[in-house]
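One chain of protein is taken out of this complex; the other chains stay put.
Entry: chain A
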Amino acid sequence: MSAVMITRKVRKWEKLPGKNTFCCDGRVMMARQKGVFYLTLFLIIGTCSLFFAFECPYLAVHLSPAIPVFAALLFLFVMAMLLRTSFSDPGVLPRALPEEATFIEMEIEAANGNVPAGQRPPPRIRNVQINNQIVKLKYCYTCKIFRPPRASHCSICDNCVDRFDHHCPWVGNCVGKRNYRYFYLFTLSLSLLTIYIFTFDIVHVVMREYPVSHLSSPKEQTGFTVLEVLVCFFTLWSVVGLTGFHTYLISLNQTTNEDIKGSWSGKNRVQNPYSHKNIIKNCCEVLCGPTYPSLSSVALTASVSFQHAVLCLQKTTAPLIPNEHTPDDAKPSIAASAEKSPSPKEELPPASKLPPLASPETDAETSIAKDKTH
């Protein structure tokens, strides 16, 4: 009777290195610093509550009941998009497992050849040709992978994120491949909501100053209205500007990261190889493209799938029965470290314990620049 390995279904996100926090059994994934996110929530919910409490009753009676209804729908859409952006996995690339990391290191060493002592080894870069453009893939020392094109390492979340746009403190998460469209729809709908509330606040104030109906109620305190107008005024400039900026980026199929670094600025005749050269196609790809799966929250552990494979092999060739308890003094090759892979506990920690050999790309400047545009 073969020993049955009883493993609790350990979720991959539980062992994920990086500075993310998780809730609701891995369904919610956010950055560690959430202070500014709570501020965003407070501003949106606070301003809208004031609008519904003080302006809407008056406007519903004197203008149209559709006004608060539409405001409510817009508010719900904004909240849905905000929560979706904040809570979803932005497209985090899981770190390489030890065997994979070793395999890549061996490939790099083979490619570099013998470096004389005292000399710096050449930088770890792979060149790939995409649409007649040479793109350099950089090696991430923290994640131990060659970053795919358009991916970047976020130093705040300590993860490589696919199609990295920027780290947004207002939503408390990175904006990447998986949540960019929600982020864009959030800024767009928030712009509309801000304009809407701003407009109807002004209408409300004007109507109170110059009452048109004899049934209009006496002048009430407009203090809250003034507060709303102030919040909306300052929000308007930043959010509408941001929406415009991202509309521009989407039409060119560029990320904020690429724009700030000037990757496709046209110098040395480099052009964006990812653009379809057609605004509509670019917009469709970014906004209506396929919804990518989360690579960090796959529930199956490697051990469970490995056990299934074990059973398959037992059925086909009797002698080839993998051993989960192979001693560590097996052959000193990739195989030796590979034997550790079935057990979930040794899967990721070795990679995360090794300190990065060089500092990963700091995207702090990206987030700071983003703050300025907010």
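In this section, a residue touches a chain if its C-beta (ideal position, glycine included) is under 8 Å from a C-beta of that chain, and two chains touch if they have at least 3 such contacts; residues count from 1.
To be clear about the criterion, contacts and distances are computed from a predicted model.
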| item | value |
| --- | --- |
| Candidate names "Proteasome subunit beta", "Golgin subfamily A member 7", "Trafficking protein particle complex subunit 6B" or "4'-phosphopantetheine phosphatase"; UniProt protein name, chain not shown | "Golgin subfamily A member 7" |
| Residue, one of A:39, A:111 or A:287, that touches the chain absent here | A:287 |
| Hidden partner chain, touching residue among A:62, A:150 or A:246 | A:150 |
| Touching the absent chain when the full complex is considered, from A:36, A:135 or A:270 | A:135 |
| Candidate in contact with the missing chain, chosen from A:139, A:182 or A:200 | A:182 |
| Contact set of chain A toward the excluded chain (per top definition) | 1-3, 76-77, 80-81, 84, 93-94, 96-97, 99-100, 103-104, 128-131, 135, 137, 145, 148-150, 162-163, 181-182, 185, 273-274, 284-285, 287-293, 295-296, 298, 300, 302, 305, 309-310, 312-313, 315-317, 319-326, 330-331, 333-335, 338-339 |
